[in-house]
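To start, the structure itself, in structure tokens.
We show some of the complex, not the whole, and keep each chain where it was.
Labels for the chains are A, B and C, by order of writing; each one numbers its residues from 1.
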Amino acid sequence: MLFHVEMVVKLPSDMPAEQVADIKAKEKAYSQELQRQGKWRHLWRIAGSYANVSIFDVSDNAELHDLISGLPLFPYMDIHVKPLCRHPSSVHQGDA
Amino acid sequence: MLFHVEMVVKLPSDMPAEQVADIKAKEKAYSQELQRQGKWRHLWRIAGSYANVSIFDVSDNAELHDLISGLPLFPYMDIHVKPLCRHPSSVHQGDA
Amino acid sequence: MLFHVEMVVKLPSDMPAEQVADIKAKEKAYSQELQRQGKWRHLWRIAGSYANVSIFDVSDNAELHDLISGLPLFPYMDIHVKPLCRHPSSVHQGDA
């Protein structure tokens, strides 16, 4: 089941550089593990902002919440979720 | 080059049913032709609304505008465009 | 799987009274059938507005979209959907 997730990162301006580097490294590892498992199906940067558009493929709402709330950057992001489903005009196998 | 496009359809409530059916059929054909050409890479329905999230793969801004403004439903949609690029954490070949 | 759906009805002011009565009757029948099936789990009026708050219990996003887009009033409503999941502090059996 697919969900559209948009994440905008807003780090506090007084967070120490070392802590920033650490949390970003953890975020990257966490994200890549989920991508490899097939749960984080797409991940794009929005050009010009510290933000991304993602497509998650999960079994239900609860799993979606677990994955998102486990993000190391979760406390520092504005996150918007939209449930997706197959579009009747789509010809792509993967759009479902 | 990828673009994130969100389209919300707002047909006038007094459009005759026949015209509605006709414009939807044309929209579907137009959309499927672009999907087959690889230019409209993804197309998802947003669950619960007459709206979609799409990913376009075009050579430049001008081609993006030509494709979108040629949509039969173009005069009846609210459309928001965001330029995308590869996310440094993405492991998917196709996210670029 | 639960979804929170808020619907605000906006009928065109020039819709004939007979058509209004007809579409409302169809909406009521449709809604009550889904409630009896257990798919439309709660339905409340928002006091002071022509709007409701609903909780849907469906198997996935696709079923949610089918049910909502099949509403007779669908073309005349602003609809907002939020995916829900069990809250770790909930003690109610039914909140899942």
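Everything below uses one rule, namely that contacts are C-beta pairs under 8 Å (C-beta built on N, C-alpha and C of every residue); 3 or more make two chains touch, one makes a residue touch a chain.
From a predicted model like this one, the values you see are computed outputs, not experimental measurements.
All protein chains share one sequence; of the complete assembly in this entry, 3 are displayed, while the total copy number is 10.
Assume only the chains that are shown with their structure count from here on.
Viewed as a network of touching protein chains, the structure reduces to a complete graph with every chain in contact with every other.
The copies chain A and chain B differ by a rotation of 180 degrees on their C-alpha atoms, rounded to the nearest 5. Copies chain A and chain C of the same chain sequence form an interface built mainly from equivalent positions, shared numbers / all numbers used being over half.
Here the spacing of chain A and chain C, counted between their Cα centres, is 28 Å.
Separating the centre of chain A from that of chain B, both taken as means of CA atoms, is a distance of 22 Å. The multi-chain contact residues of chain B, meaning those touching 2 or more other chains, are 45, 47-48. Touching chain A in their complex are the following residues of chain C: 1-3, 60-62, 64-65, 81-86.
Per the touch definition, chain C reaches chain B in the complex via residues 3, 5, 12, 15, 61-62, 64-65, 68-69, 74-76, 79-81.
Across the complex, chain A is touched by residues 2, 4, 27-28, 31-32, 35-36, 41-48, 52-53, 82-92, 94-95 of chain B.
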